[in-house]
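See structure below.
Note that one protein chain is taken out, while the other chains of the complex remain in position.
Now for chain A:
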Amino acid sequence: MLKVIKDRMIMLVFVVFGVSLITFLISNVIPGDPARMIVGQRASQETYQSIREQLGLNDPLIIQYFNYVKGLFTGDLGTSIRTQQPVLEDILSYLPATLELIIIAFMIAIFFGMIIGVFTGIYNNTMIDYIGRIFSISGVSTPIFLSGLIVIIIFYGQLDWLPSSGRLDLTMARPPTVTGFYTVDSLMVGNLETFRNAVSHIFLPALILSYVLLSTVTRQVRSSMIDVLNKEYIRTANANGLSKWTVNVRYALRNSLIPTITVIGVSFGSLLGGAVVTEIVFNWPGMGKYVVDSIGSLDFPAIMGFTIVIAIGYVLINLIVDLLYIFLDPQIRE
């Protein structure tokens, strides 16, 4: 267990190093001059040069990279060109909104994905299975910007049940920051009105973001359930008179989860990518929106910082997946 954690931590260093190298090089080959973006087209040559000097753009590439990596180790991701704030500060202020969205979408996807997967697996090739399969195939094949717009048109445009953008109504005061998750923070101070408002805002984006992962989980759980239910130990369990619940959940589902968590770990990347699009569609003030704005203004330090944070998140999720394996599969543990 500790060895897995140690190995992954060592790997993390290499991943961060590799990701930083690649993003750094890309940001340098892409045409576009951050200094010119800052000073504007009509600034004098001196102002332009002094800004270039200030950003370190006149140093040789290798020195620039060395300085960047040196900064990384002290937690300095550079200064955003667009906001003039340290990138780390920017990211930390946008991170909770994104995390809240991702975590809720993740929970919806895992919970309902497993339930639908189990039922479509047990009732393989029946009406339940067909409906579940149509549902999950549309999930993996509908892009978020389309499904997002559809639910906005229905639930905001036509029915006016739910808001279409932001994390809270404009007139609503933010809850005091503890976790940065409005739903959790408002509950902590017992402010139910803010809580309801926060939930109504996060409901649609989280639902839309979860749909892709939900479908992936459904399909994976379904196929591993079918596989496991045909195993001989399931026949033994049935032959020994164990109840349907015990056989299907404690014997079959548990063993179906082993291949499923692999898929969940891998799909986490697509959830992060989906979060960016979801945040744009629902005007959600999170990291995704931040990075898209940064891309628009060639804010390389911000883009690189975002990429590195995402890479770290990805490695950590896969660490959790590896630890779950150890928990679920005694053959790995013993």
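Simple rule for what comes next: a residue touches a chain if its C-beta (ideal position, glycine included) is under 8 Å from a C-beta of that chain, and two chains touch if they have at least 3 such contacts; residues count from 1.
By definition in this document, contacts and distances are computed from a predicted model.
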Identity of the absent chain, which is to be given by its UniProt protein name, from "Peptide/nickel transport system ATP-binding protein", "Biotin carboxyl carrier protein of acetyl-CoA carboxylase", "Molybdopterin-dependent oxidoreductase" or "Lipoprotein": "Peptide/nickel transport system ATP-binding protein"
Residue touching the undisplayed chain, where the options are A:243, A:270 or A:283: A:243
Sole contact to the chain not displayed, among A:6, A:174, A:196 or A:235: A:235
Residue of A:181, A:251 or A:282 in touch with the missing chain, whole complex considered: A:251
Residues in chain A touching the chain absent from view: 231-233, 235-243, 246, 250-251, 254-255, 258, 328-331, 334
